[in-house]
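Left out: one protein chain. Kept in place: all the others.
Going in written order, the chains are labelled A and B, and every chain counts its residues from 1.
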Amino acid sequence: MNSTQTTPKITEERIKKYLSQGKRFDGRTPEDFREITIETGISKNAEGSARVKIGKTDVLVGVKMDVSTPYADSSNKGNISVGAELLPTSSPRVEGGPPKFTSIEIARVVDRGIRESKFIDLEKLCIKEGEKVWNVYIDIYSLNDDGNVLDAAGIGAIAALKTAKMPKYDEEKGKVLFGEWTNEKVPLSKNMPISITFYKIGENIIVDPTLEEEDIIETRVTLGITKEGISSMQKGEKESLTVEELNKILDLSESVFNEVFKKIEKHIK
Amino acid sequence: MERKAITPGELIIEGEDYLPGEGTEKRGKEIYALKFGLVEEMNKLVRIIPISGTYQPRRGNVVIGKVENINFNGWIIDIGAPENGFLSLMEVPRYVNKDALEEVMEIGDMVVAKIWNMNKRGIDLSIKSRGFGKIDEGMIIKINPNKVPRVIGKEGSMVSLIKDETGCNITVGQNGIIWIQGETIEKELLAKEAINFITENCFVSGLTEEVKEWFEKKK
Partner (left out) sequence: MTTIKRPDGRKFDELRKIEAKVGIIPNADGSAMFSFGDTIAIAAVYGPKKMHPQHMQDPEKGTLRCTYNMLSFSVTERARPGQNRRSQEIGKITEWALSPMVLIDKYPNNVVDVHINIIQANASTRCAGINAAAMALAHAGIPMKGLVSSVSIGKLDKQLVVDLCKKEEDWEEGEGATDIPITFTNDGKITHMQLDGKITQKQLKEAIVLGKKACEEIYEIQKKALKDAVEDEEK
């Protein structure tokens, strides 16, 4: 295990001290996100794809679809499946040493955000009730981890979905024509969820930590925020939150949502 | 010879009296590169200056590392090299009781040390001299170890410039780990920014002048 990688205690003390003055090493305020760039259509065989960079954090998300029989308890709805992988390319820690969270948690947090906001219109993904529905697979891969892979993943999923096109489907044969696309977009609702994670360091709440900051967080809360409010929430890591801290997060959530929405909307028209 | 970029397997120069230095190999009369970097030739010795890659420890190097583990007679220190360093309790300036190792340094502490020996068994560290030992306070930053010579400068001129301009104490480990300690966090961050400026402009000639100008603009 390579421990010169994690933030040293003395730097941790500096970070906390500076935060208590409302400042961060890179000049941001606690509520600022780093620069976000989104490139869509980065993988041509995907129905939709996006590469999201937040600072040096670099995440790829792709959407693939296929057709199968529906689940018995949702015979007129399509299905969503979200997967995530922290690729070993993204950090020397991925194999040895403790990862900050698992791929499974990223997948589940992003899944919850998309599912609970009903962003994907699952009923429109039904081809024939009880017989054939579309399945949407969202796969997330981290290429470089400099903190906050969670939010980059959530943003990437939205960007990939927004730009995804439905594959061609042969009704007669009941088969998907993989590699051929219609001009139809994946049926989405207007309720777009942006995943924003709030992290606690000492007495302070911040968003979008760098890796150096993320190493010393005590706990975090991911909110799936839409224009109408909050559709999903997940608290992670070991320490506890006071009610005041949670209220502070909720107070901040709207303004941070607006900031992030502004930063990404030009990319995902 | 001009300092040009070279890739592994490329022919650098031909001539019997050239000697193959670091990162090169002589095949017959020809000297070939075995590493990616910049070619340098001085007094017929040809070598490659690496511009990327992990830290390669050398005897005599000052390094800054983190205590990864403690065993019965010393501390195992991660210095970012393929091998960990070992600091024996005999290499500490004062007497340390075998049962009191943690009182001197705990797991997670940062320490400035010198590599006094390297052999098959590992890297031996010492903190006996002045200026070495556990780091109590300040900021640690990490840079590409290949850029350390630029940050230090000729006879320490560059790091002295940063020290003067920021009033900070700065210790640069050959392994790319740097300790900054100043009066205020702002001054420490200024030093950090200056170091980042240097590493981003590594190949610029007259860099010292550029850095002086950079500090002027910051005032």
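The rule is short, and it goes like this: a residue touches a chain if its C-beta (ideal position, glycine included) is under 8 Å from a C-beta of that chain, and two chains touch if they have at least 3 such contacts.
Predicted model only: the values in this text are computed from it and were never measured.
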Looking at A:E12, A:D111 or A:D146, which makes contact with the chain not pictured?
A:D146
Where subunit B meets the chain that is not shown, the residues are 5, 7-10, 23, 34-38, 50-54, 82-84, 146, 200, 202-204
Could you please point out the subunit A residues that touch the chain left off the display?
2, 42-47, 49, 56, 58, 60, 62-64, 66, 83, 85, 87-92, 95-96, 137, 139, 141, 143-146, 178-179
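Everything below uses one rule, namely that only the chains that are shown with their structure count from here on.
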Find the geometric centre of each of subunit A and subunit B from their Cα atoms only, then give the gap between the two centres in Å, rounded to an integer.
38
Within their complex, subunit B touches subunit A through residues 65-66, 68, 78-80, 108-110, 135-140, 142, 177, 185, 188-189, 192
Give the list of subunit A residues in touch with subunit B in this complex.
1-4, 8-11, 13-14, 17-18, 23, 25
